[in-house]
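With one protein chain held back, the other chains of the complex are shown just where they sit.
Showing chain A:
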């Protein structure tokens, strides 16, 4: 623990940190552009120069390790001059086009030029100009503004794990670019926008639509996957303009996936903004009271056993509870929360959580993936795995061999391997045995087959044999839907799952089906059944609906979500739902009123009290629970056969993303690359 003096203040810091970090600990601000705490040290912007006694010239504090007895000055005349000099050099080739730059108002260069720069400029020659690069539909480039901090290059190489970016040429001719002008092929690419300290890389869909100071930020939670990334929703008036990450060390650090960031334009497209009722085979606009009356008329005399419900991937817990209670009042207990048909067993809570937590992945020393492709199912978790791999984690995979951006030992996609692992006759078994903190993550793809329950049991047995020890539960399930853990906690599981509901509907055994934002099922079998769809978008769910009730999306309501680790978090209302759309639980409560048996909550607070009673776990916000281990899954034969991850296309997993133009552009851009590669293009 070296002690050093910073601006006359003595401070004891951890060994191995840099002078810049020590300055931060001492509360002294040091300007910087290239240094970023989550990236490797580059030391190429020179903005962090400080004075060190006994050193002949200022030192780059980001790259200087602390030493015992160092005396650092950050407020001397020489430091001031050094910073002014560096700033003047950086601005020589910077266009100073702040008035037409999207970064204006939230630009490191702008802020630091004001704080540490000279007031004037002595450079009178021509500035250089650099051709803009194509980085795909998400990132807008103005490379003349680039100051060559290389944060984007380091991010894509180190964190995202794609070696697509680099800097070409040298000196004055240096250009940051993607390889041969291709798109940055990563699900995390949008983070380079946040990292760019200037306006060289900016948000393309958001370009020129708003100024940062016009926006109202609302701290919220993302629902595009089951990670629950912490986000800030920036809105102007009634429109969500953009989504940015918020820092949460244990969840998303400071990254978010491209879907989280860019799917927000889908909140404005294809929205349901008024109720609809199907009359004579056609959907017609209706008032709320007409829609409710239509439902009341149809439900009259219907038995509870003839009614069922399916909950979608984006539902919050309050909605799901109100949904469950409403159907309960109609006499139905048949509500299914596993749209994809995965055989999740909700008997043991530890059985459907990522027990070690997302940050716990970094504590593991061996990880076995079963039927999951975390790169598309949860890019944030994949990034965490990659981070752990870089510091020694070994990863094995039972499932499709995909490029996960880190080294993976592929064991093939045959389910029968699981049996071999249990009996210890497999390389993966040896690795799990040897590891001190072995981890196994099972994906939804492993559980969706006929023998899903048996696969779950097999994975559970593997975990029981190798991964569950004193103080360490290495078993984890990776969900793909934000609503899933909450649905399991609320007990929304039915025998036969969603398939049986659809079968019964087409066999006329079910007379009415309620859909709470369920868009990932094939509703063709609901053609003859009276179907009520409560949701946000004109997507699959409305195709065969008879009554459509427009609801609020995740940015338009305060809702509780439980992520794949079991962490309870809440979204906050950033904007109002469009048109006549209402928050889901208020719709359900109003409907219950019309149906004659009112749900017992008038306010969100009362609903939350009811939720806390129904699911005690939903009370504790933002912690990873420690759940008791138990037995789950159904013993059975795990047939030999392929095991494949569930998500077909990362960019199109939910109705918001499917409505998003930006997401479609991402799909097109990737099809273009694939087309070129196979030579079938054009």
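Keep this in mind: a contact is a pair of C-beta atoms (placed from the backbone, for glycine too) under 8 Å apart; a residue touches a chain by one contact, two chains touch by 3 or more; residues count from 1.
As a working rule, contacts and distances are computed from a predicted model.
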Name under which UniProt lists the unshown chain, selected from "Aromatic-ring-hydroxylating dioxygenase subunit beta", "ABC transporter permease", "NADH dehydrogenase" or "1,2-phenylacetyl-CoA epoxidase subunit A": "NADH dehydrogenase"
Hidden-chain contact residue, picked from the options A:168, A:507 or A:621: A:168
Those residues of chain A which, in the complete complex, touch the missing chain: 163-170, 178-180
